[in-house]
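Questions regarding the structure given below will be posed in turn.
Every protein chain but one is kept in place in this view of the complex.
Let's look at chain A:
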């Protein structure tokens, strides 16, 4: 994005537009995440709305990924398209336009699918030949069939099994055992003994079993990949809303530089609507700052010279010049990221059910097969028989069903959650979600929408309402927008000389009197502890316009169903006491704390964990990130800051909170299914292994055991959908 020029006209452009310009993609390809698409009619509506935009060449919706990709001229911005979709009722987020990583993910998936297909076709052909052998093909015919099977199976397995060889090799090199080591060993041993048997025109060859094994395992691997690829790409590519550039003042001239180039003592200009890039002190200008993402305070803070500001705050009304006191790694924003890093190291120690199974399984199988080999060799002194039996044991115990047990369930569960608007980012998130017994919510932006609404509009006289609307129209301040929204049926009064006094409010003239809308101190009113602005007409007493943060859709439902399901529900907020108490009261949460600092949130969660509670943290702000990372599992809404989304395991795509309660129920069901699947897989082994050790197993029995257990496991997983 080298288009930021020294063009003088650009400096005159209002900041919001400048910000939009900076987001303009170089490529004519735009990608949008549209989480609410769910049916055929949605596809048509969204595509039609997008294609109606000037400059758009074509739009295509992908329902599986809930995305729209748009081919358009260079003058089309994502913001315009998002606004167009908003009009037809769909919320959209921009995805990183240079979505190179998305196509790379896709390539990996396609590669796996291709291997699945190839293994499938090879299996079918070899199986045809094997069936004729099982049904009695003899002597020369059997040898011929075995040779043809070998000719198909050897190259097919060599090629399609690559993901397993790579994974097993990297595990062995790190001196570990993973699930892939016994798999590869079984495949190699099966092929080697089968080839040997074929050369000696023996009766049993396991080419079909080895291929079936590879086919089923690849299918499991593909399911796993798809679940994760969908979640990963959507979660990580939600484009950062902030432009990582700042305006530096050098000898009175403005220059645009990347964040990384800022130094201590630089003077930095922050325009209204911009995010403060560094920690510093205000040296010039007056404005109001929105600190909600850092501290959870919902009311804007007055800012003037000498106020200390932190990176991540949003400037609302007037331009500010800031002298940097800490940049880059030293800003409070980054210190918060460090908190996250320490908290996260704890989480990586979580061992999933699959890991536990693999830890028991791999050594068990190897020892069993080695014992069978040694036992039979000592009994018969026949290397060929002993090796054949060892291979049969390895193949029959091979974790076909185990390999499918977890991915089949997580695919079904994640798919169901995705349709409800929840994106599972982390592999073990479902299992951890199932263990939760306590839920901690953040307030601003999580339980509430973060956009205020006017509480007492009806109490205003028509004249005053008209004046307030007229004044509010001159400002982009969030409270002004709330007033305009509340007064959309009120006709604006006829005012002259409307101007914005940065940091204080709006002023104008009405019928010869000065009218003001703004902070309590400015209009001469007593400030109350709730979020409010004051309207003063002429010399009369100032009238109060109160604001209230709106509850998110489904917040009430989510809390009620969580409480009735027996979860402990807590509310932690950095906001003022009265605002938090109001929300807690409305939702019926008895455990709440106000004015909580970020570190306190993390400590609160740690204390709950100490008591043996498994905590689910739901939050969106920077002040929540440490708590999100420290909790057993965490959820953040898509509107959350980047850092919060990265720290959380599950992202809530829609605006509705109610899926959270369902997510907990589904995750419990999913974990139950995974355990059932392990039991099913073990049951098949309990029946088949003694046969194999006793030397009674034939390729037919191996094929039957493998296919039935895999299919049972998959069907069991499908019950979740």
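Following the convention adopted for this analysis, a residue touches a chain if its C-beta (ideal position, glycine included) is under 8 Å from a C-beta of that chain, and two chains touch if they have at least 3 such contacts; residues count from 1.
The rule is short, and it goes like this: contacts and distances are computed from a predicted model.
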* Given the choices "Sugar abc transporter, atp-binding protein", "GLPGLI family protein", "Pyruvate dehydrogenase E1 component alpha subunit" or "Cytochrome oxidase maturation protein, cbb3-type", state the protein name listed in UniProt for the chain not shown. => "Cytochrome oxidase maturation protein, cbb3-type"
* To do: Taking the full complex into account, find the residue in A:52, A:74, A:124 or A:199 that is in contact with the omitted chain.
  => A:124
* Can you work out which residue in A:50, A:65 or A:153 touches the chain that's missing from view? => A:65
* Looking at the whole complex, which of A:84, A:114 or A:283 touches the chain that is not displayed? -> A:114
* Asked: Tell me, which residues in chain A touch the chain that this view leaves out?
  -> 39-40, 43-44, 58, 60-65, 106, 110, 113-114, 117-118, 121, 124-125, 128, 141, 144, 148
